[in-house]
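Here the complex is missing one protein chain, while the rest keep their positions.
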Amino acid sequence: MLGFVARKLLHLLPVLLAVSLLTFLIASLLPGDLAYVILGDQATPDKVAALRHDMGLDQPIWWRYLGWLVQVLQGDFGRSFRTGQTVLQAVAERLPVSFELMLLAELGALVIGIPLAIACAVRAGSPFDRLVTGSAFGMLSVPAFLSAILLIYFFAVELRWLPATGFVPFSEDPLGNLRCFVLPALTLALGEWPVLMRVLRSDMIATLQEDYIAMARAKGLKPSRILLVHALKPSSLTLVTVTGINIGRLMGGTVIVESIFALPGIGRLLLGSIYTRDLIILQGVVLCVASGYVLINFIVDMLYAVLDPRIRHGHA
Amino acid sequence: MATLELELAEEIVASPARRTRRLGMLFWAAIGWTVFVVAVAILAPVLPLPSPTDMDMLERRAPISALHWLGTDALGRDELARVAYGARISLTVGLFAPVIGLTIGGALGMLAGYFRGRFESFVVGSMDVLLAFPPLILALAVTAYLGQSVLNLTCILGVLGIPAFMRVARASTLTLARREFVIAAEALGATHARILIRELLPNVALPLLAFFLLGVAVTIVVEGALSFLGLGVPPPISSWGSMIGEGRESLEVAPMLAFVPAIAMFLTVLSFNLVGDTLRALTDPRQGAL
Partner (left out) sequence: MSGPALLSIEDVVVELPTPRGNLRAVDHVDLSMAAGQALGIVGESGCGKTMLSRAILQLLPKKARLSGRVMFDGQDLVRLNPEALRKLRARGIAVVFQDPMTSLNPVLTIGTQLIETLQEHLGLDAAAARRRSAELLAAVGIPAPGQRLDQYPHQLSGGMRQRVAIAIALCCEPKLLIADEPTTALDVTIQAQILDLLAREQRRRHMAMILITHDLGVVAGRTDEVAVMYAGRVVERAPTRNLFKHMQMPYTAALLAAIPKLDAAPHTPLAAIPGRPPDPTRPLKGCSFAPRCRHVGEQCLREKPALTPADNQGHCYACFHPLEIAAGVST
């Protein structure tokens, strides 16, 4: 087991390194100059040259990369020249909001997907099943921003039940905070539930044909117990792993939703840095998010191994 | 609650083949819509439509009328014309970006699956790095640095698709490269190039085509999302995504401005998904039987 973890870590490090390199390169291939951007309309050739020298921008690129990397490894991701905040401070502020959104979205997807999957599996092939499966397929063709528009129109504009934008911190007002997350989380959940539903449904259909389900019926157990204990548990493996992978994927999806619903998360930080050309923040956030993505995939890989011992003893 | 009633496995096992027949009507409807939309996109300039850029300040957010079949937008421009011209942009990016992924990714995948060894490890490793970035964020970051244009957008979305096509091509090639007909060709002294092009490519092409169609659907969505945020196609060029973004401002007054391009996009994405998925269901089991 330790050998497996070590092997995976070894694979992980070059990827992280390459990610940092790619991020840095993108930042450095600027048409137009960081110094110009910072100085704005105060730029004169002398000032630009001086600032460039100060910031070390006239050094060769590989030297700058190493310097940046060393800084990063020491925890210094840089400082926004607009707000004065360090990247890490900015990220730490926004991360909980994005996390809350991701968790609520995944929860919503499970709440929608699991009961539908069970209901479809029990009635496999029926008109109900076909309707739900068809809707799931159709739902996959509705991108997040479309769902968002629809939800905003119905719930915020027409019915006025929920706010279209705005954010209240949890510490201030838990209920208000959750209210702000309903529409955004629902938007993302609508995009995620089809995958979860399909996976669980197909696993459950297979499980329901097993002998031990017939045995459970023969023992005269309640149908609810047979479904929820005997059938659901063995069918959950794929669901759990897919949920784990999804949470990682959602990190990209939150950008749109945070922007539409004005939630102060990582995604909006990123967008903001693009709009204001705050390139240091942009570079730092991309690095954070990409590294987080890689780490989450790594954890999911570990989880696979824990759940299925055959994987530990490796196929290459 | 009634006792459990279980269907026999037969119905489920039979469904892949039956699904194609059941999707028969839906499948052809999807093809029909796709052809229609592509035709409208190509023929837009010659169709008898009002100009999509003419602003009529007196007729802003007008409802459906004989003059404007779908009304007008916030600046008085004809909505129908805008949707038709928006199709041009959305479909241009949507169709050409996956082509990049298909050619480069497909080639890399086939070569990796065929030659194996260090080359394969290198290719797979680099794709892993690319996949390490959440796609939307990478697209945003790159367009931020390189500037917005239809060309840039197409290129970056194309590049983002390369790993996925690489995987499909590699997986197909791995299963095929060990089959008898390849070994036979080798024994007959065929060169690598000949084997790749004559033996493997025709068999890999089918799953790649199915995946391409799915890729078109995904690309239209991603471009739509970026344009929705104003970070995709540069204004004043508008795709469906930017139209939806603009329509958002008028949700209270004229929701149709957002819904019309939204419906167009949904139907198009759905059609590509349907056709691609059907093709994938057809090609996958056949691969096993080869």
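Labels A and B are assigned to the chains in the order they are written; within every chain, residues are numbered from 1.
Here, a residue touches a chain if its C-beta (ideal position, glycine included) is under 8 Å from a C-beta of that chain, and two chains touch if they have at least 3 such contacts.
The structure displayed is predicted, hence computed values, not measured ones.
Asks: Identify the residue among A:Arg52, A:Arg179 or A:Arg217 that touches the chain left out of the display.
Replies: Only one of A:Arg52, A:Arg179 or A:Arg217 touches the chain omitted from view, namely A:Arg217.
Asks: Can you list where chain A touches the absent chain?
Replies: The list for chain A reads 210-212, 214-222, 225, 229-230, 233-234.
What we mean here is this: only the chains that are shown with their structure count from here on.
Asks: Indicate the whole-number Å distance between the mean C-alpha point of chain A and the mean C-alpha point of chain B.
Replies: The separation of the two C-alpha centroids amounts to 22 Å.
Asks: Which positions of chain B touch chain A when the two form their complex?
Replies: Touching chain A: residues 1-7, 9, 11-12, 15, 125-126, 128-129, 132-138, 140-142, 144-147, 217, 221, 224-225, 228-229, 231, 241, 244, 247-248, 251-252, 255, 258-259, 262, 265-266, 269-270, 273-274, 277 of chain B.
Asks: Could you please specify the touching residues of chain A with respect to chain B in the complex?
Replies: 14-15, 18-19, 22, 26-27, 29-31, 122-125, 137-138, 140-146, 149-150, 152-153, 157, 205, 208-209, 213, 217, 222-224, 226-227, 249, 251-253, 255-256, 259-260, 270-271, 274, 277, 282, 286, 289-290, 293-294, 297
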